[in-house]
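Complex shown without one protein chain; remaining protein chains in place.
After this line comes chain A, so read on.
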Amino acid sequence: MSLDKATVARIAHLARIKVPEEELDHLAGELSQILSFVEQLNEVDTGNVPPMTSVAAQKLRRRKDEVTDGGIQDAVLKNGPETAEGFYVVPKVVE
């Protein structure tokens, strides 16, 4: 499997990572190399094999649906690069 420049640009956009145009070629080469490496997995017969969903054979625990935490707005917002009036601030998203 070999990725071209346009595909890498598309993945980078999906991942919301800005990749400079001049790095796309090199990156396409590296990613293609990794994809060829992982392609050997197709040799494995997985006909009746279930995909692993959990290494530990345990059911996900449940708990009562009740509030166990909260009232820590200041702590939550403390690390925000830009906050105002109890909110995170982002560029305008609604026209």
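Here is the rule we use: a contact is a pair of C-beta atoms (placed from the backbone, for glycine too) under 8 Å apart; a residue touches a chain by one contact, two chains touch by 3 or more; residues count from 1.
Quick note on the criterion: contacts and distances are computed from a predicted model.
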item: Name under which UniProt lists the unshown chain, selected from "Glutamyl-tRNA(Gln) amidotransferase subunit A", "Prokaryotic ubiquitin-like protein Pup", "propanoyl-CoA C-acyltransferase" or "ATP-binding cassette domain-containing protein"; value: "Glutamyl-tRNA(Gln) amidotransferase subunit A"
item: On chain A, residues whose C-beta touches the chain left out of the figure; value: 3, 7-8, 11-20, 27, 30-31, 33-35, 37-44, 46, 49-56, 58, 60-61, 63, 72, 75-76, 78-82, 88, 90-93
